[in-house]
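There's a structure below that I have some questions on.
Excerpt of the complex: some chains, original placement.
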Amino acid sequence: HAQRTVNLVGWAIGPDDPAIHRAENLEAAVDLMNAALEERGADYRVAIETDFETVSWDDYRRRILLGFESGQAPDIIISSHIDIGTWADAGYIAPLDDYIDRYEAFGDIADSLWDFVTYKGSVWGVPLNPEARPFYFNKKLLAELGWSDEEIAELPERVRSGDFTWRDVIDVSVQAVEAGVVEEGHGYWHRPVNGPDFWHTYYAFGGRLQDEETGQLVFTRDAALGMLTLYRDMVEQGVLTRDLINMPWNDWHRAVTDGRVLFNSAGTWTWAQWALEFGMGFEAVEETFGHALQPAAEPGGRPNTLSQPLAHMLFAGSENLDVAAELLSYVVSPELDVRALESAHLPVLESTRALPEFVEDEFLSQVVYMLDYTTAQPIHSGFGRYSDVFFRAISAVEAGQVDPEEGVEIVVDELRRALGDEVIIE
Amino acid sequence: MRSGRPRRPEAGESVSTRRAGAHLRTPALFLTPAFVVIALFFVLPAVVTVFLSLTDLSARTMTNPTFVGLANYEYILSSRWTPIVVRNTVLYVTLTLAFNVVMGLALAVSTSLLPDRIGNGLRLLWLLPRITSPVIYVLIWQALLAPAPFGLVGNLMGISRNVVNAHPWPTVILANGLIGASLGMLIFTAAIRSIPRDLFHASAVDGATTWQTVRRVVLPLMRWPIMFVTAYQTLSLLASFEYILLLTNGGPGFYTTEVWSLWAYKEAFQSYVGNVEFGLGAAMAAVLVVVGIVASLVYLRVFRFDELLSRPKVEVN
Amino acid sequence: MSADVRNGDGVPVSLRGLAKRFGSVEALKPLDLDIAAGELVAFLGPSGCGKTTTLLLIAGIYKADEGEVWFADRRVDGLHPRDRDVGMVFQSYALYPHLTLFENIAYPLRLKRLPDAEVKRRVEQIAEVLGIAEQLGRRPSQVSGGQQQRAAIARAQVKEPSVMLLDEPLSNLDAQIRLQARGEIRRLQKELGVTSVLVTHDQSEALAMADRVAVFRDGALHQFAAPDELYARPADAFVASFVGFPPMNLFEGEVRGGEFLTDGLRVPVPRSWPEGRARLGIRPEHVRLEGDVEGEMVGFEPQGREFLVNVRVGARQLQVLTTARPPDTST
Amino acid sequence: MPLRPRAWWLVLLLLAAITVPIVVGYLWIVIGSFNTRVHGITPVGEWTLENWRFLGERLGRRPSIWTALLNTLLFAGGVSLLVVTVSAMAAYAISRLSFPGRGWFLGLVLVLHAFPAVSLLIASYYVLRVMGLFDSLVGVVLVMTSFMMPFGIWLLKGFFDNISWEMEMAALVVGASRWRIFRTIALPLVRPGLFALAVFTFLVAWGEFILPYTFIVSGRTWTLSIYLQSMLGDFERADYGLVAAVGLFYVLPAVAVFLVGQRYLLDMYFGGSKG
C-alpha cells in the first residue's frame, strides 16, 4: 500500500557542537516516531530537514519573522521562551494545550518549567535546555586574600542563606584590590553586553517585571535604584571597571580564566566553556572556581538565579501541525533530553535526573538545586524595549554619565513614552 | 545658386513625426533596466517605507497593522535623545568625511609620488579594511584597543582601560575613516593618473617643487573627483552604522555614539525579544531618506554637477 | 574641371536653405549648394567656420534647424544616418581601436549581415586597392598614420555609398605622406565616381584635390568655384587672402589714372579699372625684387628652394616670394 | 606621477609610519590564526594549524568552505555582472543619447544613493514578496544590484564621456543603430571602466551578509560572509583563532581580485569630460 511521507522542517539555534543536539534530537525523534508509526501501522512516515543556526539572535529572529509572514517558516521552531509573547500575539505560533494533554510523554516535564512557556493561559511551547546562572567566585584568589578553605567552602551556603549579600561582594572586592590580589576594577564582573543576567539582581532588590494579573510590564523604581546604586558604588570603589560594558566576550572570559577577576556572574554553560574553549580543563576549573546563587540585596534577603529556557514552538501556518506536535512528544524522551548536558544545560524531564549520565555530572548535579531559586523574564512583546532602555541606563551609570537617580528617572520616562499603559511604574 | 523650390510640408511633417517617436524609443530602451531597478528597489520601498511609518507595524502586528497617523514621528520628535542623536550624526558624518577626503587625498598624492610597485603595495594595504569582513575588521580594532595585557595600544601606552570605551568617538571616526579613505584614495589616484604628463613637466620647468606642483596644479585639478567623493561619501555615511554597531553599539552609556541610522536599525531590527517596531523604524528611515535627498540636492546645486553633462554631439538616437 | 567627372554611382547632392545654430552661435547660415554626381567638392575655410557642421548635417548626425538635403530626388533630411547611404572619413580616422583593420573595414558589412565570404572578399578587395592588404590583421595602433587613414577610407568606402564625406582626412598626416595620400584619395574618388565632399582648412589641399571649392567663413559661403578660378579671380578679399600661400598682399588704396596708389606704393593697373577707393591684392610670387622702389627688408625666411621676404615700403609691408637670395639677410 | 621627488623615500617613510597600524592589525590576525593565544601582537600560546582545519573538513553543520567560496563567487559575480550591465546601459544613455531630462536623471541617480539600504529592508521585503522574488537568490541579487547601481552609473558615465564622438558618428553613418554601437563599439571601448566597476562591485558584494541571509529563508545559500558570521553568533564563545583564520581566508580572494583589478580601479575617473 502507498505510504506518504510527511516532510517537516525544523530550525534551531545555538553555539555549534555543544548545542547541536537541539537539531539532532529532532532528527532522532523522527526515527523514534517512525518506529512507532510502523508499529502502529500508520500509512505515513515522517522526515525532517533541520537547519541549525549559529549566527546572532537578531538575525535568526528576523529570518523567522519574515518566514512567518511569508508562510515559509519551518514547522518547528526552537527559540527563546520569551519570544512566545510576540509570536503568540501575532498568531504565528500555535497553542499546544490539546497536544500536551494528548501525549503523556509531556507529563514527564518538570512542572516548574511550564510557567516559562505559558502565556495568556495557554501553553505555546515545549521547553528545553533550561539553565541556571550562577555567581562564580575564584577560590584561589579568595585563598590569596587569606580566606581559609572552610570559609571558601562555606560561601555558597552563606549566599543561599542570605548572609553574604551584594554589599559583601563589594567589601571583599575592595579588600582584594587593596591587598593587590586583583587589579582595580577586577572585583566583580557582570556580563559585558545586554542580556538576561541583570534581572536576577533587579529581582534581588525587590524588583518586579510583570504583573501576574494583568500581564502588564512592571518597573520598580526602588529596585532599579538599588541596583544602579550598587553598580555605581562598585565602579566608584574600584570593584567593577567602568569599561566593562561592551568588552568583547573573549576578553571577558580570558580575564576570568586567567584568574584576574574575583567574582563574576555567568551561566552554567560557562563552566564547560572555561574548561574546553579557554583551555583550562575541567580539573582546573573545578579547582579554581566555586559557584553560588546570585546574592541577595540585603542580609536575610532571598538569593536567586535566572533561567531562560528555549522552547519548541509550532508554526501556526504549518500544514502538518498534528504530525509536528506528535514529533515533539518523541523529543521529550530521557535519552534525548540528557544530551542537554553537552551544552551544560539542565534536562527538562524528571526521569532524566535519574539517569547515570546526569548523576555522574558533578557540576550540573550540584547546581540543579538552583532551579528552585530561579526567576524568569516576562513574556511580553514590549520587553525588548524595556530591557534595552534599562541596559542603557546601567551603561550610563557605570560610565559616570548619569547618577543612579537620574538613570531611574530617564528609564521611567522612556518606558512611559515607549510602552504607555503597557507598563506599570511602581 | 538658390534653387527657390518651395518646401514640401507634407513630406517634412511625416518625416519629423516619425523621427520624434524613434528619438525617444532608443533612450527608453537603454534606460528601462535602470528604471525598473529604481522603481522596484528605490521608489517602491521608499513609498512603502513612508506608508509603513504611518502604521504601528511590529512583529506582533505584522499581519494586521493599524494606521496611527504621525504618531511614530511624534514619538521621534518627543524623544529626549533626538537632539543628541542628530548631533552625533552630524559629528560622525562631518568628521569621518573630513578624514576620508583628506586622508584619501594624502594617500593618493603620496602613493603617486612613489615608484609604482611600492605605491600599489601601500594602496593594497589601505584597501584591506574595506575588503575585510566588518566583523573581522572590528575584531582587529577591539583586539588592539583591548585593555592590557590583551591590547597592543594598552600595552604600549600603559593604558589599562579599554580604549574603545575610554575614547569612543576617536575610535568610531578612525575605524570608519580608514575604510572610507580607500575609496577616496582609489578615485583620487585615478584622477592624478589622468592628468597629462606635460602638465607636470611644465610645472617643473616653471620652477615648482613637487609640493608646489601638488598644491597648485594637482589639487585644483581634482575638483570633480573631490566633489564626487564628498557627495557620495556623505550619503554613504548618513546611511552607515555597521561599524558603530559592532564597535560601541551606540554606547557607552546613553546614546553616546548612536547615530541616526543605527538608531533606526535598532528600532526596526534589533530587539532582545522577538518584537521589533518596524513602523517606528520606517519613520526613522523616512527621515533619513529625506535628509539624504536634501543633502544630495544641495550637493547637486552647490557643486554644479550639471556642468558634467555636455550636449551630445550626435543629435539622432 | 567639373566637366570631366565621371558619373559613376555618385548622386547629385543638393542643399537647400540648410541652416544650423548651437544656442546663440549660428554655425551655418542658410546655405544653398548643388554638388554634381561624382564630383569632389572641397569645403575650405578657417577653423570654426561651419565646415564640419555642414558635413554632419549632410550625414544626418545633426538635425538641421531649417532647410533640406536632397540626394538626387530623395529627400534625406529627416532620415536616420544609416538610411542615407553615405560614407564618412574623420580627421581622427575614428577607427575602432579594439578591432583589427579587417574588422574595422568589415564593420559596415557586418551590420548588413553579409555572409562571411562576401565580407572577406569585399574587404580584401578594397584593402588591395588602398595598399593595406598586408596590415589587415593588425590593430589601428599597430600601423602607421598613413595606413590608419587608408583604413578609414576603406571603411567608409566598402559599402559603396553614394555620397562620401571626408572631414580633414589628411591633417593628421606627416607632410611627406600627406602629399601621397592626396593623390590616392583623388584617384580612388575618380575611379569610383562617388560624389564626395572634402573638408579642409588647408587651401593647397583644396586646390590640389577638388573639382570645385566652397569657401566658408563664419557659417556663410563666400565663393563656390573651380580651383583655378578661385586662385585667379577670388570673389572677395577674404577668399583672396585665404587662398594661396603665402597669402596675398592686400592694400587699401585708390585707383587713379591707371595706377593704384597707397602709402608710398604705386602700382600700374589696367586703364579699364574704375577710379576711386579700392583694394588691391598682389600675390607674393608675382612681386619681383627689382626696379626703383625703395624698401627695407624686415623679415626673411628661407623656404627651401625659395625665400619669403618681408619688405617694408613706406608704411606698408609686402611679402615677396623669390628664388634669388637677397643681398643681405640680416634684419 | 611623473617627477618623483628626490626625497621620495621620505614620503615612503611617512606613509609607512601611518600604515603601521594597519599592518599591525593584520599581523595580529595572521598570528592569531596560527597561535592559540596572542597578547598585543606577541604570540604567547602554542603554534598550531588547528584553526585552519576548516579547509579540509566541515565544521558542524556548515557545508565545506569551498562550497561557500563557490557560492560567494557566484553571488558576487552575478551581482557584478548585473550591475555592470544595467549601469552601462543607463550611463550610455545619459552620456551619449539626446533626450529631455538627462541632467535630471543623473541627479536622480545621486539622490538614490541617499536611500539607506538596510533601513529599507522591510519595505524591500514587501516588494520582493509581491514580485514573488522573496526567498530566491534572484531577488537578493536584484536588491544588491540596486544598491550599487548609482555608483556604477556615475562611474561609467565618465568613461562613456571620453569616447570620441567621431567613432560613434562613423558607426552611425555606416548603418549601425545606437544599440549596435553600444554593444560593438562603446562597450569594448570602456572596458577598463567595466572592469573597474566589476571589481568594485564584486568586492562590495563579497562582503554582503544581511541580504542573502535575510531574504533567503528556506534552505540556505551559504556564502562566505554567512559562514563567517555563523562562527560569531552572540553565544559568548567565538573561537577567535578559527574566526581569524576564516576571516583571512575570506579576505584572500578579495585581495586577489583587487590585485588583478587594480590597474582598472586606478583608471576609474570621476571627472567626466566637459565638451
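For this structure, a couple of remarks:
Think of it as A, B, C and D in the order they're written, each chain with its own count starting at 1.
By definition in this document, a contact is a pair of C-beta atoms (placed from the backbone, for glycine too) under 8 Å apart; a residue touches a chain by one contact, two chains touch by 3 or more.
Predicted model only: the values in this text are computed from it and were never measured.
The full set of protein chains in this structure file adds up to A x1, B x1, C x2, D x1.
In this section, only the chains that are shown with their structure count from here on.
With centres computed as the average of Cα coordinates, no chain lies farther from chain C than A.
Separating the CA-averaged centres of chain C and chain D is a span of 52 Å. For chain A, residues that reach two or more other chains under the stated contact definition are 57, 62, 69, 193. Chain contacts: chain C has residues 60-61, 80-81 touching two or more partner chains. Listing the residues of chain D that touch chain A in their complex gives 36, 59-61, 125, 129, 134-135, 210, 213-215, 217-218, 220, 226, 229-240.
The touching residues of chain B, counted against chain A in their complex, run 58-63, 75, 78-80, 139, 142-143, 146-147, 150, 160-162, 164-166, 248-249, 251-256, 266, 269-277. Across the complex, chain B is touched by residues 57-58, 61-62, 64-65, 68-69, 79-80, 82-83, 85-87, 89-91, 183-185, 193-195, 241-243, 245-248, 251, 254, 380-385, 387-388, 392-393, 395-396, 398-399, 401-402, 410, 413, 417-418 of chain A.
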